[in-house]
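Note that one protein chain is taken out, while the other chains of the complex remain in position.
Let's turn to subunit A:
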């Protein structure tokens, strides 16, 4: 991997770690953005990690673009030698797959879909070689996911599954984007899952919905009291399939202010992961259910 540095006008430096998505590229992006934040460079105003790239916004009245570019390249050398270890958290996110709300929405936009005869999840299961939707849900909710980017709009996480490339699920986006997506839809496009933080337009395939708000500008949701956005890059997520009854119960708990997401602190080592993916994932899930 050799990062490519380029200017986004006179206020941004954009760094592409790799053209292709991989956990290794994401890790470089995350460790680089952490190193830049720690370096506290005067004139740097925003640091945005993405899946396999990142962006730094700066004030050219305070630091010359060429000088900042040179600083970032220096930091890359430091970041390369750092041990790829991340202290983070694993979060369980309940998902009601094939729920009535995303179903109603996908039926409304069938003419924009590759396969108007099937639902989004039936289509995704088929083109990824799964015999049944149930087997597909098992794969989607089995191994955990890294939040590799937060963005597009308000607090929306992109997630990349922690499995080797052969097992990655891939689906195209809708042929033409929908003008509507229910809030908290669990979606899929390319090799990324996402959770739509707000209602709105979208092009990702729709698999289900979570009862757990992840963006709350009013900050009335109990676990969003401190900050209105739930996810940050580097979070690890495990989807938990739930049924209608569990979904309704969770919604009621959220409204009553008693819903507490299951969260555990974990240390993730990229080297351990690359040496033994399933073993590393199993230990992460053990930590999630330790109490």
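Quick notes on this structure:
As a convention for this text, a residue touches a chain if its C-beta (ideal position, glycine included) is under 8 Å from a C-beta of that chain, and two chains touch if they have at least 3 such contacts; residues count from 1.
What we mean here is this: contacts and distances are computed from a predicted model.
Chain not shown in the complex: UniProt lists it as "Biotin-dependent carboxyltransferase family protein", one of "Biotin-dependent carboxyltransferase family protein", "Metal ABC transporter permease", "Thiazole synthase" or "Peptide/nickel transport system ATP-binding protein".
Touching the missing chain, out of A:19, A:104 or A:243, is residue A:19. Across A:128, A:154, A:222 or A:253, the residue that sits in touch with the chain not pictured is A:154. In the full complex, subunit A makes contact with the omitted chain through residues 6-12, 14, 16, 18-22, 45-55, 57, 60-61, 65-66, 149-156, 158, 165, 168, 172-173, 189-192, 197-198, 200, 215, 217, 228-229, 232-233.
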